[in-house]
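Working notes, structure below.
Left out: one protein chain. Kept in place: all the others.
Moving on to subunit A:
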């Protein structure tokens, strides 16, 4: 045996070295630099979304490559949580893809730190057209007076529901203005049917929305409050969050919403939601991901407005996602061309449809609105119905800490749904973390 003193040191050294191994490993991740070989330009383009969006986007990219024989586009996509994490690492390393789909939540952080290319010059010289865009929507990509990103779609939230099951349970078709209590009542009636999903899972009326920060936001807005009051302050109190989580927790205890183990599997993909897995009759989601449900469940799946509180609407329109270019791109002109093609080309618009919700280019939106069928038409019509019915003014762009808080929201509630924490205890923990995050 080696003497203890030597071993202790070796052991501590190894410990110290190994401690940092994961940190070092994380840095090596990257899409690689784009290269120009023999006059050919290679662009990288990344987005998040499901397979359907990937197919459509790749088809549109193929058309772009056909039109620009000297440009090759390497595409990659992932689910939302993985994508956000990877992009953050790339951004920190100054190695963003040439063209990247961005979340509204990321804009202030990325633009503020100089990781995004200023698209202003390309808008000015006409490479990027924004004439047919809704001005207020275009503005969501502006930071500090510069156009860092452009919206890829205009979307809103809604309730995905299975009309056949609703009928079976004797629940009326949800209409604009229906209330959160009607939503809970519908869930009770459906759960009372005692249906079974795959593998003998209990089939519930509703998905547990306690994990969903977006759902909480619409619920909160329908009660006249906001998620954030300013860059550094929440717009709600511990009591508000306790009320929301008590509401969902009671429904769970009554067997009306999905059970903890199924709620815990909710990730970025429609396939992992209780409804997507065939064990719940409704879900809350954005209008673009709604398109993922009918292929899994059938055409009896429809999209209804988000419930209100005494008729007050909480939902609103926001840029579903934005598109920008990495500040370090070797080919800014080509990157701008790709962005312009995806947003403004009529043929591309037709291929992409409403996979990122209603297109920001209103001419394209109108022209494809006529050709759409099935669920896509429903998304398009839904947007028009909601707009006509009136929504509140959109809230301020989410502050920096929101990306983290959205994850914590889900985790804090998971502990409630497993019965390991009270709604109040979890709400207190969340609000305390939010205060640290926003300071």
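Side notes on the structure shown:
Just so we're on the same page, a residue touches a chain if its C-beta (ideal position, glycine included) is under 8 Å from a C-beta of that chain, and two chains touch if they have at least 3 such contacts; residues count from 1.
We take it that contacts and distances are computed from a predicted model.
Set against the options "histidine kinase", "Gliding-motility protein MglA", "Sugar ABC transporter permease" or "Nucleoside-binding protein", the UniProt name belonging to the omitted chain is "Sugar ABC transporter permease". Among A:260, A:372 or A:397, only A:260 touches the chain left out of the display. Among A:109, A:207, A:329 or A:344, only A:109 touches the chain left out of the display. Residues 1, 4, 7-8, 11-12, 14-20, 22-24, 26, 81-82, 85, 88-89, 91-92, 109-110, 112-113, 115, 199, 260-261, 264-265, 267, 400, 403-404, 407, 411, 414-415, 417-418, 420, 429, 432-433, 436 are the ones on subunit A that touch the missing chain.
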